[in-house]
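Working notes, beginning with the structure itself.
All protein chains but one are shown in place.
As written, the chains take the letters A, B and C, and residue 1 is the first residue of each chain.
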């Protein structure tokens, strides 16, 4: 199913920054970059740009609720002048979504003006807010970027460059973050020491680019240079690119979010040397090895299940097929007027190709089951269309624990796997058999990269917070 | 490539009608039906409803430019009261698109009020307009529905029912049409005698439905009853459904548009007894038989090339794969600001998964080549990603002739196949080899149904018009 | 009170046409002209333009719901090319307002294309519609322009020019109309033989203009040439302006709508040789003569009561004053959320200047009382502010009868004057005294021009229709 969907995990954000040494306006390139990262967030988006030869207190910015397509017009992009800039797309969760929280955050501070965009979740944001408030800070948003910005601003008083201030701020902030900070003179990228969230470096002609995923580089015709290392700070100035790895941890302590590979990232992206496509094919192969079953056809639940289905097919030799048509016009704003029980959300978005499944034993691959409500419905649709057996395989282990680092997992009580056996779940969703990816396969899937598996195991790379990390700041 | 795309044929419309004998409001069901037919037209849409027990001169209507999602809100749908209704989605061609031309057309005539929606193109519309104007008619739109409506209105004076007026009007209008006419008492469906455009009948509880494609029935949870026959008029009143086949031709004279199977219709639809999915699988198989080549992987150009690619893979035994990621957020309103040559339209919409194609010999399936500009670009992208060979197979024959029946084919001079050999085309698009579906395969693909192949052969089921059918009515 | 108000009569429309012999684009001038006529209609507006040297079937048009300011943008106006054009503003009555009914109506007919705009109301529209339907006509709107257009189209077959067709059509249509018809070659103005509604001719450089009121000429810097005579047809072609007075009646049979002078027209307009300002001053003087009272200050209910108040003051010698502040931001779209009784509609729109009225005996002039609900409220507000006496004077006689010619008067039962004495009304509105303009003063007010006083006397210049003129065509 597509990302805007029901019963799927929410991710949080995508970031994109660029510094064009030839002095070309960068706003439209940022727009295309954000467009390629749109799958990482559809709630709001924004762009901030500056002229590296202009005044130090000048940044142009435009933000709004909605897709890039809806928020930006050629006129608006044309008004965003400058050869350096940063952009952001933000994920939508019902209710907490406000324009105030759109990024990049643009702020005046002691040394001029900054644009700040980030992806991830701090686990000590509430403590830091309280600390800051005790010394007179005021907060106008509920996003972590504001907490990060305050720390940069305060450190900047003590040190002689914004990159040092970022480094010092990184000693205070804890959690997951891939961060882009721009001043009218510098573009800075930083990734938390665990490397939860991706961030990579690209180059096009005389422009350097920072982006959440490499697919954004492809879209704008830039070449991939390398990933920013976990804990690394890269600083792009007119003198070129510099790296600072003081905050990097020993490699084995790194903890990438495995869900980037399973579901969040686009399959054409490559993160930390591992192709997302490849890891999904691999997950499908593992499922075929560990949960084999006789069947006539392997199908994926579109779009995210398709790649793993291909892997399962290749490993098992069972033909790959296409069982579903997804309505391409279900957008962010799909309305559901006076919907009778007959017109269920799933049916509106997905239809089974009867001819393709009739009389067949089907293996259906999906990337995860959260609450289970959708899986139940899809299995029924396959049966109604004449499938004789429906075997469900999930390309991730069962969710059992909260995520503190930016993935929007519902409360445990709502997770179908909570307090249930796999057999229980199988019965609920009405499948003939059910297999999950084994937890031990996850590291292999990521080609041995150190990963965070907290949502499956409850074991986190750092001490989880003892109180609700959103606290009472959220409305 | 998806339908909203560059270098693709335009289709024209989708229609949906419903009469609920239990008296329930039908507007939201029409909305869902149109939503499932949205691929047939994204320019404008509209719904007209009436109360079968209300006054004879009362129809509620709402029309607008854009997708169903954009034109309708729950409040608007709620205001469209009534147990009988008709809806329409219209295809967008640049420039000629105006709100005046949105359908359904709602009109007062001698016996009350009618809603008229149709899909297709009349070839004698201009003559009929002139004839009507000679007797004092005025035209407020440039759509054929208005010509059809006038004929129904004029015939209605002579005969004692609207269905007879529709039958008489069918003697005058020539060309392709699938038509839904509603009065506040009756829902009438008619299909031209050649059956160019599809129209089917469904049923849900005590409601009868007419729809362009069966996928709309699935979406609303209705069962498929049967297709309307070419030339048939069906009349749904409170007394049930009646059929009139006086206008039907001998079966062998029928001439369905083969492009419904190749590209227009959704793969989960079934038209005149032939599954669209099946015919596309079949087209892929024929290509494998007729244009075999050694390779490592078969891929489809998403979305429409995927099914034929599956067929090719199955026939050839060469593994099916996924080479492209399509950006799901390229909508109708995608803006292209100050686009440099690096940010080509194709690249923004489509990216290659390098890992999947690197070092491989690729067979790439697409459903058609119109101007060739896109194919050229996609072949290059595959090569840039490391494909060692790119063999292009097209699941239709080369376009060479105009269509007079509703498919929006560019002028001959713009068609890549015009005055060129296949080898010429191969060179232009840069493929290692190129194969088209053989014209003689088309009938097989449609399981022997009589079809129109005019755009490939220049031979049409009826005499084509001798002058521009759009005439000087279009702005 | 201003026109967008409660408890006021509705008028119907304003028209504006222009032919620029120098070939300049006219759309923006039409826009300014409509803007000056906006007080005549705020529901919808539209502009149609053509190039007098272009094809005969080409007219550009744009229409929409709302004020000129809202419907037109510089881009839209820029797209409306051509040196001849017609525009229209339409009055809003709740419920029947739809975009379909916006004018000008643009239509293809036997000799090309026409734009039609009119102001007024036909009394035989329903009969004519039925007649037309009997011969196969279809109607897509509920506006009289469509009936007029059909007659022109039908007559045009018999005669050799559109102006003759207009003349013939005038033999069929009965009622009030000021009409502008444009073809891509000609601009035609016509006024019904009674002259109910105004229409005048202006000139600017080498452009001729037709407009509902002379204030539109002032706004665009054109000079006033003369009024179109009741019954006259003027035809503007590249050869100049021609007049046809065959349909004119003897002067004494003419019957101008007196409400143009009392309330509809702008005070800076001059209609048929009589200044609107002057006639309102005169009405105030008559009130002072016929209903004198001792008082300290004369005030008008803004805006329309102010001019008559000035007249009363001059005649009586009692000082003129300003008692009210009207909120300039009460627009067409003013929302009234959860309004408590304290926040009445009147209070939101109007406030009394306490200092100005405290301790004073006030004569308050308004132009009419329809239902009486507002007058009641305003009198109370004056008393609350400390006025010791409130004497109400109305610059028109009491409404007692329906209008069939375009003025939107509520049903008789809702009229405060129906079946009530003036003393009854005085009590209801809580005034210390109440005086209406005497009916016999109306002709003097119009400087002896023959006028229609039907709404006061029930005596109409032509036989009123025996059935509801809106019939069952209105939703």
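Simple rule for what comes next: a residue touches a chain if its C-beta (ideal position, glycine included) is under 8 Å from a C-beta of that chain, and two chains touch if they have at least 3 such contacts.
Note that the coordinates shown come from a computational prediction; the quantities given were computed from them, not determined experimentally.
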Among shown chains, those touching the left-out chain: A, C
Candidate in contact with the missing chain, chosen from C:164, C:203, C:322 or C:420: C:322
Selected residue (touches chain absent from view) among A:40, A:129 or A:391: A:129
Among C:109, C:277 or C:436, residue touching the chain not depicted: C:277
In subunit C, positions touching the absent partner: 2-3, 25, 27-29, 31-32, 35-36, 38-39, 42, 67-70, 72-74, 77-78, 204, 215, 218-222, 266-268, 270, 275, 277-278, 303, 306-307, 310, 314, 319-322, 325, 327-329, 331, 333-335, 337-340, 342-344, 347-348, 351-356
Subunit A residues touching the omitted chain (full complex): 55, 57-60, 99, 105-110, 129, 133-140, 146, 149-150, 153-154, 157, 472-473, 475
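Basically, only the chains that are shown with their structure count from here on.
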Chain centre separation (subunit B, subunit C; CA means) in Å: 48
Geometric centre distance via CA averages, subunit B-subunit A, whole Å: 37
Whole-Å gap separating subunit A and subunit C, where each centre is the average of the chain's CA atoms: 60
Multi-partner residues of subunit A (each touching 2 or more other chains): none
